[in-house]
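Structure first, commentary second.
All protein chains but one are shown at their positions in the complex.
The letters A and B name the chains in turn, as written, and every chain counts its residues from 1.
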Amino acid sequence: MAPLIRLEGLTKRFGETVAADDVTLDILEGELFGLLGASGSGKTTLLRLLGGFETPTAGRVLIDGVDVTALPPYERPTNMVFQSYALFPHMTVAANIAFGLKQARMPKPEADARVEEVMELVKLTELGKRKPSELSGGQRQRVALARALVLRPKVLLLDEPLSALDKKLREHTQFELMRLQRELGITFVIVTHDQDEAMAMCSRIAVMDMGKVIETGTPRAIYERPQCRFVADFIGGANIIDAEPVGPSRVRLPALGVECAVTDSLPAKGWVALRPERISLSHDAPAGGPWPAGQVEAVAFHGDFQLYRVRMDGGVELRVAASNVPGDPKPGERAFLSWPADAPVALSR
Amino acid sequence: MRVSRGAKIAGGTVLGLGYAFLFAPILSVIVYSFNESRLVTVWSGFSTKWYGELAHDDRVLNALRLSLGIAAFAASGAVIIGTMAAYALARFGKFRGKALFSGLVAAPLVLPEVTTGLSMLLLFVLMERLIGWPQGRGAITIAIAHVTFAVAYATVIIRSRIASLDPALEEAAADLGARPFAAFVAVVLPLIAPALAAAWLLSFSLSLDDFVITAFVTGPGATTLPLLIFSSVKLGVNPEINALGTLIVGVASMVALTATLLQRKSG
Partner (left out) sequence: MSAATARRRGVLALPWIWLGLFVAAPFVIVLAISLSSAGYGSPPIDFFIGWQNGHPTFNINLDSFELLASDQLYIRGFLNSIAIAGLTTLLCLLVGYPMAYVMARAPARLQPLLVMLVILPFWTSSLIRVYAWIGILKENGLLNGLLLHLGLISQPLVILNTPIAVQIGMVYAYLPFLVLPLYATLQKLDWTLLEAAADLGAKPWSAFFRVTLPLSWPGTLAGALLVFVPASGEYLIPELLGSSTLPMISTVLWTEFFGNRDWPMASLIAVMLLLVLAIPLLFLRGGQATAGRV
């Protein structure tokens, strides 16, 4: 299936800074695609290049096979939900939503019907006559959504849609967005710095750093089989440990003084990613050893789990997320670390 | 933070004296506009006769008409040009010659009035020599000069308002299908309207009040109100001027009130 969106060699320079560095990316129709990265990683720039708010220094943007690189925002089949929502303060909610329809010179009865329809979709009925200043943050976001959706774009762009909302509303909105996307079948491209959000919502994620796309894949693939240390660390904060191959699917971890199995093979010296929640702690040496040991330095209570920082005998510090550890290790005590055979992921870069 | 009573009294006194200083001359004008006697120091009774004489003084009425006309023209011209300049400065980022442009816009704010007045007169003289227009100096040259210095003030006010607008608003308008001019009219204009009004009123006020620049670029027959008042004052204290002054204070107060309220509304 040909991708709906294709970014080809997209580069954007602002003076000396390279905000997007030769990015090539395909997004398929119907995806809920996430651009994930820290601030300054280039994700917002990419979104804006897609929407037509920036012109690339090099490269092309193709939507549905058409080269839209030279087209301004009002000629592209995309619509954007801005981070600040950008609601027109001097217009009512209904007027805001109808704005695009008015620009397209849609006859009033038809436009009114469409506005009604979309307001029902995002559950905004009854608020039509209010002004943005009279709405809550969540309501304003729904207006911004409605305003974009009423135009039935091929692609909906969302810039950090959940960052301004409080925790409870965030969860609710997450599901709402996923539901909307499913029902309407529109391709969504979301920019976010929150990995939990990206993994929960998106069908595919592109992890970005310094203007480049580091890795693309489904949330599960990226989480369970990261291709590089950056992604392993960025997503879920895995422990990155130096490793040497000692055989097929087996490595030696010099800093810990043990050998263990790995998923896939490590062709040369590299690393192993070990997620904190897959490591077990115990006072006594577990079976199937030898297992490394160290001194518990700190314990942080996180509600559904405890986060342990353990200084291993080899000097390296590992993080362990566990709950109800028998013996309840405290700072100062020694403990053994162990993990299942499929936990370590081999990384060659 | 707790403020001591002593500090409050001191503060009140400072402000009281300051305002007294600022308003004393204005009050004296108002009070003496109702003085029957010509002499300032002698109060001979309440009278509105000077207002009556003012109403029949053709020279004053003509000068007033001229000044009001020029002020309206200058204010309108300044807001139009000022909006363009302000929008460019606030939204265009870097453009060729921006520093020079910025400097030219701000120049009248920085230059002494005698310099601005003299240089514009020389320009008009040269233009007349070279292309035959403007023919002689008068209302037209005054109007042009007033627009020029008012643009400086208008641009400052409007620019500050545009800069405080979320740029995403215009991007959203474009995203929703509005071409740039349509986006400007539908989104920017309504939101900067109070600043435009405040700029118009300020320019109007400055034009009405200008003496020095007008004196340089004026010509036979074009006597504005300030020019008239000046020559009157040079001849001696004239009670009609007190009446005129009081009226100006009254109107100006209302204008100032309106403008301040508008600026506050526009943030």
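Heads up, the rule we're going with is that a contact is a pair of C-beta atoms (placed from the backbone, for glycine too) under 8 Å apart; a residue touches a chain by one contact, two chains touch by 3 or more.
Keep in mind the model is a prediction, meaning the values are calculated, not measured.
Asker: Can you list where subunit B touches the absent chain?
Answerer: These residues touch the chain not displayed: 1, 3, 11-12, 14-15, 18-19, 21-26, 28-29, 32, 39-41, 80-81, 84-85, 87-88, 92, 95, 97, 101, 103-105, 107-108, 110-116, 118-120, 122-123, 125-126, 144-145, 147-148, 151, 180, 205, 208-209, 211-212, 216, 226, 229-230, 233-234, 237, 241, 244-245, 248-249, 252-253, 255-257, 259-260, 264.
By definition in this document, only the chains that are shown with their structure count from here on.
Asker: Take the average of all CA coordinates in subunit A, do the same for subunit B, and state the distance between these two points in whole angstrom.
Answerer: From the centre of subunit A to the centre of subunit B is 55 Å.
Asker: For subunit A, which residues are in contact with subunit B within the complex?
Answerer: Residue positions touching the partner: 51-53, 72-74, 78-80, 82-84, 86, 88-90, 99-100, 103-104, 147-148, 151.
Asker: Residues of subunit B touching subunit A in their complex?
Answerer: On the subunit B side, the touching residues are 166, 168-169, 171-179, 182, 186-187, 190-191.
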